[in-house]
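A protein chain is absent from this complex, but the other protein chains hold their places.
Per-chain numbering from 1; labels A, B and C assigned in written order.
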Amino acid sequence: MNAESPLAVSPAPLELHVPEPAARPGDAPDFSHLHIPPAGIVPRPATDAPESSMRELPYQLIRVLDGQGKAVGPWNPKLSAERLRHGLRTMLRTRAFDERMVRLQRTGKTSFYIKSTGEEAIGVAQAFALNRDDMCFTSYRQQGLLFARDWPMVDLICQIFNNRKDRLKGRQLPVLYSAREAGYYSLSGNVGSRFPHAVGWAMASAYKRDTRIASAWIGDGTSAEGDFHYALTFASVYHAPVILNVVNNQWAISTPQAIAGGNEATFASRALGFGLPGLRVDGNDFLAVYAATEWAAERARRNLGATLIELYTYRAAAHSTSDDPSKYRPEGEANAWPLGDPVERLKQHLIGLGEWSEERHAAVIAEAEEEVRAAVKEAESHGTLHSGDDDLESLFEDVFETMPQHLRDQLDELRSIG
Amino acid sequence: MNAESPLAVSPAPLELHVPEPAARPGDAPDFSHLHIPPAGIVPRPATDAPESSMRELPYQLIRVLDGQGKAVGPWNPKLSAERLRHGLRTMLRTRAFDERMVRLQRTGKTSFYIKSTGEEAIGVAQAFALNRDDMCFTSYRQQGLLFARDWPMVDLICQIFNNRKDRLKGRQLPVLYSAREAGYYSLSGNVGSRFPHAVGWAMASAYKRDTRIASAWIGDGTSAEGDFHYALTFASVYHAPVILNVVNNQWAISTPQAIAGGNEATFASRALGFGLPGLRVDGNDFLAVYAATEWAAERARRNLGATLIELYTYRAAAHSTSDDPSKYRPEGEANAWPLGDPVERLKQHLIGLGEWSEERHAAVIAEAEEEVRAAVKEAESHGTLHSGDDDLESLFEDVFETMPQHLRDQLDELRSIG
Amino acid sequence: MSSMNMVQALNSAMDVMLTRDPNVLVFGEDVGYFGGVFRCTAGLQAKHGRQRVFDAPIAEGGIVATAVGMGAYGLRPVVEIQFADYILPAFDQLVSEASRLRYRSAGEFWAPITVRSPCGGGIHGGQTHSQSPESIFTHISGLKTVMPSTPYDAKGLLIAAIEDNDPVIFLEPKRLYNGPFDGHHDRPLQPWASHPAGEVPDDYYRIELGKASIVRPGKACTVLTYGTMVHVCLAAVEESGIDAEVIDLRSLFPIDVETITASVARTGRCVIAHEASRTSGFGAELGQLVQEHCFHSLEAPIRRVTGWDTPYPHALEWKYFPGPKRVVHALKSVMEN
Partner (left out) sequence: MSSMNMVQALNSAMDVMLTRDPNVLVFGEDVGYFGGVFRCTAGLQAKHGRQRVFDAPIAEGGIVATAVGMGAYGLRPVVEIQFADYILPAFDQLVSEASRLRYRSAGEFWAPITVRSPCGGGIHGGQTHSQSPESIFTHISGLKTVMPSTPYDAKGLLIAAIEDNDPVIFLEPKRLYNGPFDGHHDRPLQPWASHPAGEVPDDYYRIELGKASIVRPGKACTVLTYGTMVHVCLAAVEESGIDAEVIDLRSLFPIDVETITASVARTGRCVIAHEASRTSGFGAELGQLVQEHCFHSLEAPIRRVTGWDTPYPHALEWKYFPGPKRVVHALKSVMEN
C-alpha cells in the first residue's frame, strides 16, 4: 500500500519493552534519575485561572519546605504555629498507631494491617485543608485523616480486632474502615472501585445545591483501572466538585510505578486530557500538601470543578503485613528517598520557627504511644480476633435492608446444623 | 477543620453542570465556537523527537489542504498524483457503497447498515499510510479501509445479506465484518472492546520480533470506556507499536462530544498523561490524515512506541439506519461543518494540480456505482436476508474449536423439535 | 387509566417518581434530550430539567459507579444501560460495590439505585443486542433482579424498584415494548392496546418486588417463566391443549417460592422457560429449587425450554429463540411421564 513510504523497506525487528525499576535487592538504592526541583519556584495560579494557563503545573513539583526547613514561595499556606503543631502531633499519633498495630499483628491479635509510614502528611494535611463534612473516599493508606478528624482510636482498633464493638460487625478485613460521621467512606478490598463514587457523590452534592465537596485517593498502581478513567471523565464533563488524588508512593506491592506508566509521564499530567488542573506535589511536605489541597478545595467549592493532585511520595513500609519488600526492592530505599520524611521535615520547620523542640517532640511521641496503648487496652476489653461471641444473625443482616426469607432460612440452617 | 480557610465562610451553593451542544433542532447550525486554524502552520517534529518537545501538538490542528485546495506546510506528504487519484477513487467507491446499502436497507434486503459519509478520508488515507499486513482494529465506520485494501465488495454484501456466501455464517449484524486476510479484525456490537486488543496484538508483534504494527479506532463517545484507558496504559508502559485513533465526529448517536469531555480538552490531549505524542488532525483532509498516520506508523515501526491521533471530523449521516438525527441536531449541520467534505476537498486539490476534472469525477462516480450494482447483483445470487437455506449446524459451530457433546445434543433438539 | 405500551408505562413510572421525589434523577447514554434509543425517557428532560434527566458518557462502569456515589449521598438514581449486553462493563461496580456497600459498612452506606436495561432477542439485533444476562445477577447476594412482562407490571414494578433501598437490576424484554409477543414471529404484531395489561393507571402505584403472578391457572402442570417467554408460554399452552398453570415470576430475586412450590405441589409437573442460554441459566436454580421443595410431588422430570448454549445468532434468530413449538414439546413430554 505505502510503496512510497520509506519504512516499507525492510525495517528492523520490533522488540517488546518491559520497564524495570532502577534498583533491585542487592543493588544500592538509586534515585539519581529523579529530578527534584528546589522548593518555592512553582507559581501559584488563581483558582479560577483558565486551565490552558496551567498546563505546566503537572510537570513541576510543588514544594514549600526547603532543605533547611524554611517555608518558601507562593504556595506557602502560612499556617499558624498552632495549626502546624496540631499537624505534627496528628502525624505522630498516626505513626504511633501504625507501629503498634503491626506489633499486634505479629502477636496474632489481628490478622492483617497496613501502615502509612512516610505518607502521613497526605491523610493529615489534606484533612486539615478540607471541611469536616466533606466526604473522603480513601484508599487503605490515609488513616491519618481519621486522626485529623479526631475519630476515636478505640473504634478503629475494635474494627481491627473484629470484636464485639466493631461497628462493621466483623465483616471486614482490618483497616477497611467505614466512618460516615467522620466523612470517611466505606472501604473495600478491591482497589480503585470507590474512586468514581466520589465523583457521583460530588455530583449529588452539586445537584442538591449543597456546599460539601468530595475527595478521593487512589494509588499509582491502581490508576491503571478503568475506574480511574471513569472518575476523570465524569468529573470533567459535569464539573464535579471533587479532588482526585493519586498517591504515587513509587510501588504497587512489588510492582514499580513504571508499570503504571510513571516512567512515561507524571500522574498529574493525566489531568490534561480532561481539561482539569493537575498539581504535582511533594507528598512529604506537609505545607505543600496542605496548600495544594486548599487550592483544589477552593476551586471545587467555587463550582469551578475538579482538580487532580499527584502526591509524590514513597511507601516506606511493606505493602501490608502480608508483604516482604526485601524480596523486590533494595534495602534502605526508604532512607534514600530524596524527599525525606514528612514528620522530620515538619518538625525541622517548627523548630526553625522556634515553635518546637526535641523535648516537646519526644513528649508528644510518648503521649501518642500512651494514647494508643490505652486505646488498645480499652478495645481489648471488648474482645480480640476469634474471641468467640459469634452473632450468627449478623452474618445475614444488611445484605438487604430487610432480611429476606431465604436468608432467615439459611440462618436457621446455620443455627441448627453449624 | 479549616477555620483559617477563607471559603469555610458560607460559600455559595454548588450547581450541577450538564453540557449541551451549541444547537438543537429548530436552531441554526452553529460552529462559531470552533477555532479552525489555517492549514500548514503546525510544525512536524522528527518521529524520534522527545515527547516533551511535542506537547503543543494535541492542541493544534494538523491541516495540509488550505481553503483553495492547495497542499501547504511541513505535513504535506507529497503524494504522487497517481496515489491521490487512487485515494479519491477509493473514497468515491466507499461513498457509492454506503449509499447503495442504505437504499437496500430501506427496501428490506438487509436489516441494518452504518454509513461513513463525511469520514471517508479516515479509513482510506489511513489504509494508504499503513502496510497491507498491519492489523486494523476498527470501529464500524472505517469501511473505506477495506476498499483501500481492495477487499471484494461482494464479500461485504454477502455479510450484509447474511446469505449463503456470508463468511461469517449469518452470525453477525450487518457491517460487523471480519476479514483477517485484509488485516481487518473481527468487529462486535460492543463499542470499544477491541481497542486494547490492538495493543495486545502489537505487543505480540514486538514480542515475536515481527515488523507489523497495529492500528485501532474508537469514537469520541466511546473514549469514555475503560477499554480506552487500558489501551493507552498498556501502549504507554510497553511501548507497543500501535496507532490509537479517536474519531471525533462530534456525535455519539444523539450525544454531543461534550458529554465525553470534548468541551474540556481535545481528545488528542489524552495522550499527554501517558507520555505519548498526540496529534490532532483535520479528519476531512486526506493529505493531513495520510501524513499524520504515516508519521505515527514510522514511530511505531522504529520501535518508538504508540501515538494517539484525534481525527477531527463530522458524522454527516445518521448514526445508523436505526437512527433519525433530526430528533436531536439541527438540520443542515453537516453542510455547515467548517472543515467541509473530504471528497470535495481532495477533488478540488487534484483539479488545482491539473490532475483531475469534473468529467473524470463524474465518470468515476458512475463507475463506482456500476461496480456496486454488479456486486449487489452477484451477492443477491447467493441469497438475501431470510432467504432460507438454514444451516442449523452452523448455529452450534465455532462456539468452541470442536463442538462439545451438549451442543450436539442441542443441535439434535433443534432438528427434531424446531 | 390510559392505554400504554411498555415504553410509555416505563416512561410514566419515571415521570411519576421524578415528580414525587426530588432525589430521583435519571441518566444514561442518550436518555437526555433525545429520550433514549427506545424512547423510554422521551420528554422527561424537557419536563423535569437538564439536571434531573441527562446524557451520560459511554461508560457503563462509570454510570453505575457514579450512581452508587449519588446513592451514598442520598439520591435515588435511575440509570439506563442502553442494552443489557452492555451491562457487563459495569459488572464489577454492581457486584463489588452496589451489592456489597450496605453489608460491608454495616448499614452506614447503601446504594438505592435502579439499573434499567432492555434485554432479550426477537428484534433482529444479533449477538450483542439480544442477550438475557439475568441469571448472573441472581447469583450475587445483595442485588434484586426484576423482569416485567406487561405495561401494567412494568410501571408498578419500576416504581417499587426506584423506591427500594437496595440496588435493583430492572430488565425490560425489548421485544415486548410494543406488544405481547407470543413467539409467532411470522404473524402480525399485537399491540398492547388490545391487551388488558395495556391499561395502566396514570398515577402512582406499586407492585411489590418478590411476588409472582399466576397468569393462567391450571391443573395439569406448572410453567415457570418470565419476560417475553410468558406470552410464548401462554400461546403454547393454548396450542397444546394442556391445562397448564403459567406463572410469571416478575421478580427473579427475591423469588416467590411459595407461589411456585404451591403450584408444583398441586400439579406435580413443571416446565421452566427462559430465553437465556441453558447452562447455569436461571432455569437451573428454579429447577433445583422446585426439586428441593417438591421432590415427593414430582411425577415427571422438570424440563427446561431455553435459548441454546451459543451466542445469539443474527440470521438464525428464530432458530435460537425458544418459540412455542419447543414449549409445546416440553409440555407434552412432562405430561407423558
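Definition applied: a contact is a pair of C-beta atoms (placed from the backbone, for glycine too) under 8 Å apart; a residue touches a chain by one contact, two chains touch by 3 or more.
The model shown is predicted, which means the values in this text are computed figures rather than measured ones.
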From A:225, A:282, A:298 or A:341, residue that would touch the chain that is not displayed: A:225
Touching the absent chain when the full complex is considered, from C:23, C:138, C:190 or C:261: C:138
Omitted-chain contact residue, chosen from A:162, A:211, A:266 or A:348: A:162
Where the missing chain touches chain B, by residue: 135, 137, 167-169, 171-172, 176, 178-180, 185-186, 188, 190, 193-194, 196-205, 207-208, 214, 226-227, 229-231, 233-234, 237, 398-401, 404-406
Absent chain, residues of chain A that touch it: 16, 18, 20, 24, 111-112, 162, 166, 169-173, 176, 188-192, 221-222, 224-227, 252-256, 259-261, 322, 327-328, 385-386, 390, 392, 394-396, 399, 406-407, 410, 413-414, 417-418
Hidden partner interface residues of chain C, rising order: 61, 85, 88-89, 91-92, 95-96, 100, 103-104, 127-128, 135-136, 138-139, 141-142, 253, 276-277, 279-285, 287-289, 291-292, 295, 298, 300-304, 309-311, 337
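In this text, only the chains that are shown with their structure count from here on.
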Longest centre-to-centre distance from chain C, chain (CA-based): A
Intercentroid distance (Cα basis), chain C paired with chain B, Å: 35
Between chain A and chain C, centroid-to-centroid distance (C-alpha), Å: 41
Shared interface positions of chain C, touching two or more other chains: 51, 56-57, 59, 61-62, 89
Junction residues of chain B - those touching two or more other chains: 16, 18, 224-227, 259-261
